[in-house]
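With one protein chain removed, the remaining protein chains of the complex are shown where they sit.
Take a look at chain A:
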Amino acid sequence: MNEETPISNNDISEVDKLKKERQEYLEGWQRARAELINYKKGEAERAETIMRFGNERLLRDVVTVMDSFDLSIASLEASGKDPVMLRGVLMTRTQLEHVLKEHGLESIKSIGKEFNPVEHEVLMEIESDKSPGTVIEEVERGWKLYDKVIRPARVKVAKGK
């Protein structure tokens, strides 16, 4: 049998140093792995958001076209001159609404509801026998893309007495 070589203090500190270093490297590696996995998850989420909200800007603009439809219908209804034309424009608007709905866009119901800044933006207060804070009139329709309000309904609200 060989004589056992005594372990010097130097060796011990060297071992400690290496252990510490190994731990550091392992942790660094784990962190890097974790970061990659988390990044992938985040990326998947971002891709999902882009899928859902990628056309948000486009839809925001389309909504202003819908305003013009609403106004032209109101104008045709008021004049009562051209019922055939009115029917055509009404149908076109329904068609457009249908397309927008397919893409996750829906208008916000506001009239008769209590004013809620999550969905409404108040433009003025008017005298009314309704309880104060009730939405009396919708000046411009509001729109939601899935759960996100992309334009609040612009409304007139009952004034407190």
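Going forward, contacts are C-beta pairs under 8 Å (C-beta built on N, C-alpha and C of every residue); 3 or more make two chains touch, one makes a residue touch a chain; residues count from 1.
Just so we're on the same page, contacts and distances are computed from a predicted model.
*Asks:* Which of the following is the UniProt-recorded protein name of the chain this complex doesn't show: "Xanthine dehydrogenase YagT iron-sulfur-binding subunit", "histidine kinase", "Propanoyl-CoA acyltransferase" or "Chaperone protein DnaK"?
*Replies:* "Chaperone protein DnaK"
*Asks:* Which one touches the absent chain: A:A47, A:L71 or A:I111?
*Replies:* A:L71
*Asks:* Given the full complex, what residues of chain A touch the hidden partner chain?
*Replies:* For chain A, the residues touching the absent chain are 24-25, 27-28, 31-32, 35, 39, 42, 53, 61, 64, 67-68, 71-72, 74-75, 79, 115, 117-118, 120-125, 132-133, 139-140, 148-149, 152, 154, 157, 160.
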